[in-house]
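Missing here: one protein chain of the complex. Every other protein chain is in place.
Each chain carries a letter (A, B and C) given by its place in the written order, and its residues are counted from 1.
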Amino acid sequence: MFPFNFEWIWDMSHMVFMGGLWYALSILGLGITFCIVKAAMDTAKGKGGTHHH
Amino acid sequence: MKIDRRCFLSLGVGAAAGTVLSPLPWKITDDLSIWSQMWPWTPWPAQGENTFTNSVSTLCTDGCGITVRKVGGRAVKIEGMAGYPGNEGGICNLCAAGLQLHYGPTRVREPMMRVGSRGEGQWRTVSWEQALGEVSRQLAGARKAGTPEAVGAIVDQPYGSVPALFRRFLTAFGSPNFMYTPTMADAYAAVLRLTHGTDSLVGFDLEHADYILSFGSGIIDGWGSPVRMFRAHSQWKTDGATVKQVEPRLSNTAAQSSQWIPVNPGSEGALALGLAHIIIKESLYDYDFVNNYASGFEQFRDLVLAQFSPGNVSRLTGVDQSTIVSVAREFARAHRPLAICGRGQGRTTGELGYFLAVHALNALMGTINRPGGVWALPVPDYIQWPEPPLDDVARGGMAKERLDGAGSAFPVARSLPHRLAAAIREQKPYGLQVLMVSGANPLYTLPGQTDLQQTLGQVPFIVSFATHMDETAAYADLVLPAPSHLERYEDVASTAGYPRPLIGLARPVVPREGDTRHPGDVLIQLAAALGGSLQEAFPWPDYDTCLQETLADRWEAMLADGYWANDRFQPDNWDAAFATASGRFEFFPDAVKDGALFQPLEPEGDAAQFPLVLIPYDTARISNGPVASPPFLIKTVADYVLKGKEMFVEINPESADALGLREGSAARLTTPRGSATVRVHLSHGIMPGLVGAPRGLGHTAYDDYLAGKGVNVNALVGAISDPASGLDAAWGIRASLAKA
Amino acid sequence: MKIEGEQGKSKKYGMVIDLDKCTGCGACMVACMAENNVPFKQDESDKRLSITWMRVYQLTNGKAFPDADICYLPRPCQHCEGMHEGHSPCVSVCPATATDYDAQTGIVSQIYTRCFGCRYCMAACPYHARHFNWWDPVWPEGMEKYLNPDVSVRMRGIVEKCGFCFSRYQKAMEKAHYEGRRELEELEYQTACTQACPAGAIVFGDLNNPQHRVHQLAQPDPRRRGRPGNPKAFRLLEELQTYPKVYYLSSREWVHKAGHKAELIKEAGAHH
Partner (left out) sequence: MDSALIPKGVKRCPIWQFALGLGIVGAVLLWGVYAMLLCWFKGLNQTNMNDYYGFALWIWADLAVIALGGGAFFTGLLRYVIGKDELKNIINYAVLIGFICYSSALLILAIDIGQPLRGWFIFWHANVHSMLTEVAFCLSCYFGVLTIEYLPLVLENRQLDKVPFVHNLTHTMHEHMAIFAATGAFLSFFHQGSLGGVAGVLFGRPFAYREHLFIWPWTFFLFTWSAAAFGPCFTLLVTRITERIAGKKLVKDNVVQLLAKISGWMMFTYIIAKILDTAYWAFTTAPSLGFTLKDFYGTNGFYNYGWLVAEIIVGGLIPALMLITPKIRANRGMLTLATVLAVIGVCLNRWVMVLQVMAAPVMTFDEWALYVPSWQEVATTILPVAYGVILIMISYRYLPIFPQEAELNPITPEDAEGVQASGDSEPVLATAQA
């Protein structure tokens, strides 16, 4: 799954397949990170929640 | 409270994130996968120096030349020895699986004395001194009582130094009761004694024949020397030779032959005479041989012409008249025709008339002692020991008749162990006090097992020289552990049809497992313990010395090559070959008794009560002799032969329909001798009315890889002594099969 | 599935099995088990649970007595080349590259420490040449002494199969390299079953090498994906375009019919 695994070859199959995989993983990873960061920033701004302290 | 929860949550999340980001889980995952790749409970064979040792494996019928690959001190593989005569580098499956027997858990590793009742399996280990002390006490008792003849021995085969030592021991001791397990070689030997007038071994120059007419011989089912036969068969295929197989069941041989001629079981000899009828009638025989080197032809001709017309023979055998005529003509016109017999693997002896008839076919074609024909070979004569000195007791014993009637009631026979049970039971001519068994496993291989087991119970002392805890060892009073075929020296005289004198040398390949002693050594030690003339008869310090001295100038060559063979051997010319009264080949020896001997032998049992006929069959995938099938062999057995612990018998779908049986049905197989539950396998490759059962299953001894699987056919069949030779002539038995 | 190596130097190891000579004795199976540390259980009569890299099938012609006929067909791994080289039924589906097509030798390998036991390859193989280790291999006490150190013992939970005795190839190559050779003689590398077959029915060698007996017997046509030129020869299920490297010889028409459907075999190169 990584270019350093020995069965990796720089051919079309690997680039398309692994490209698709890493693309999907990136979206998911970045998306969730974005959500967490945004939520954290919103919280810092004092938004949200029913019980403020 | 809220802060606590927040703290708790953050802590939890933080810990989880920290663990995942640390190398720990990844390291553990990796380590676990590596651990799974080398589980401590999965064996990891040790490396070591590779060496190869040539030897001869004594497991199969005639001995395979083997090369044993060793790594360090371990033997890891047995392969065929390149250049070994006959085998030429090939190996049979039994010898190839030999390491499973050698390293197997049922090896006997120290002397064992019976504790419980016979066959119960309760043992106590004893020292060799105690064990030998017990045997000499029993033996000395027989001599003291003046009945040395009450001691007998059964070994596997007649030739070779170990059987010779047993024979010598008994002779010097005073007993004529040296027995071995007879095979088709004995039937052929009887035929050669009667027709050639010589004591000979039969040999077949198969590789040079171009038309082979096999009367039931399982050419590729383990007949003769199996590997040599396979090679000859392949040679015939390459050369375009014709093979016609006469037998009631489509064996592998029949399937690979040019033509399968199904024949009623037991009528193979009649078919041979039917062919002789055509050959004689159409004057297709070899005039030179018949006119100038044979006698009794007229009687033979008259009998065959009168009684074995195609019509009669067709009725007896079930073969079309046209087939009889065409096969006879083809056979007679072939360049090098050869007729062979001995059913299946040739472990059964069969009717003398059948062997005589087939041999007569070869004689008619003048193939005796000719290229591509049947040869008479001298019996192995390399053991030249002086006659053992006999004291009075021994002379007295040796003057007695043998228990099995060989040499007395049946002059041409040498060993008839199937007659032992009756002799013991009836104490006629006398009882048996001590039985020694070495290399043989009569409590598995002899027909009429149920009877035999009972009668052997009457023998006060049975001592088994055994490598493995086989059925006979399990029933013995004392088991003397013998080194395996890879741990000892032994000469192996070829007797299964190789057309040249050949002696193989088995040698120690690996260090001995357990505290074993070579049977030869044990005999020498027993002789010394008994003292007197017995001790004098065994002048050798040990077996290895004995063997070396016996083989004399052959020893060095055998050590180097693994065998000794007389490559220049040629059989005697016709003018020197025959030592009958007439000096000619005898077509009609007295034993034929006006042709009665040529009539097909009826199987045992009442046809009304037992409407079917059971014919045991041999398969190369199951060892059916004294050596049991190791796990690898049983693994190769098809699931239509053995399923779980249940064995299948073959029947024709036509017979099955009549009995209401289907593929896989459980059925009760009953014969006059016994009964067993089996499953049914439908096969178009067996004549209707017959039940085919594989030999070699149904062991009660050995381990769970073998024991309890299937039925021992020898418990269902009985022996019938041939009126002329005394050998067991039975080829089957009447049987019934009913839904179980 | 790396396809590389200098053209012309690559081997295509294959087998020719003469079914007219095969006696069905089972020596090849035994030799294979002994060479390759194949385990065994107390009951091996359920053939679907019995690890037999080499299995000898019994074929029947389906005719009634007395026209019945049988033939034995030894079945090692067929080392399929597939529609294009390396696209064997099993190699193409293994998710973890645990079975591989070696372009240098044409041998389909099985990497035991890589296989995680998904059994997809077994589903893919029409020859049932692949076997799963349902149990831990256990040898009766003492018998583990005969295990061959050149072949690793397989652990439970993985798939194994015939590899044309690849360890023998490696040993032969090592020896050749040591002696400064790059090529093997025909007889330097032979599988255990070939060596053991008492009937000489199995012949093994390089199908690309006209000097080798396998080539002479099968007469494979490289332009037609190795179609045998010898009319006596056929490949099992060749119509599936597996392109096996095991050829069978038989003079019996019904055996040919049982082994393949000649009329359906597609011409070469159609599938690229």
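In this section, a contact is a pair of C-beta atoms (placed from the backbone, for glycine too) under 8 Å apart; a residue touches a chain by one contact, two chains touch by 3 or more.
Only a predicted model underlies this, so the values are computations on that prediction, with no experimental measurement involved.
A.B. asks: Which chains here touch the chain that is missing from view?
C.D. replies: Those shown chains that the absent chain touches are A, B, C.
A.B. asks: Looking at B:36, B:309, B:408 or B:453, which residue reaches the missing chain?
C.D. replies: B:36
A.B. asks: Counting contacts across the full complex, list the positions on subunit B that touch the omitted chain.
C.D. replies: So the residues of subunit B touching the missing chain come out as 5-6, 9, 29, 32-33, 35-37.
A.B. asks: Could you pull out which residues of subunit C are in touch with the chain that's been left out?
C.D. replies: Residues 1, 46, 48-50, 57-60, 73, 83, 89, 92-98, 114-120, 122-128, 130-136, 155-159, 236-237, 239-242, 257-259, 261, 264, 266 of subunit C touch the chain absent from view.
A.B. asks: What does the interface between subunit A and the hidden chain look like in terms of residue numbers?
C.D. replies: Residue positions of subunit A that touch the missing chain: 1, 5, 7, 13-14, 17-18, 20-21, 24-25, 27-28, 31-32, 34-36, 38-40, 42-43, 47-52.
Methods note: only the chains that are shown with their structure count from here on.
A.B. asks: Would you mind pulling out the distance in Å between where the CA atoms of subunit A average out and where those of subunit B do?
C.D. replies: About 74 Å separates the centre of subunit A from that of subunit B.
A.B. asks: Any idea how many Å lie between the Cα centroids of subunit A and subunit C?
C.D. replies: 46
A.B. asks: Which of the residues in subunit B end up touching subunit C in this complex?
C.D. replies: Within the complex, subunit B contacts subunit C at residues 36-39, 41-48, 71, 74-80, 87, 89-93, 96-97, 99-100, 102-105, 107, 220-222, 226-227, 230-231, 233-234, 237, 250, 252, 255-256, 260, 262, 513, 620-621, 631-640, 642-645, 652-654, 683-688, 703-705.
A.B. asks: Please name which positions on subunit C make contact with subunit B in the complex.
C.D. replies: So the residues of subunit C touching subunit B come out as 18, 20-21, 23-27, 29-31, 33-35, 37, 40, 42-47, 50, 52, 56, 58, 60, 63-72, 112-113, 136-137, 139-149, 152-157, 192, 195-201.
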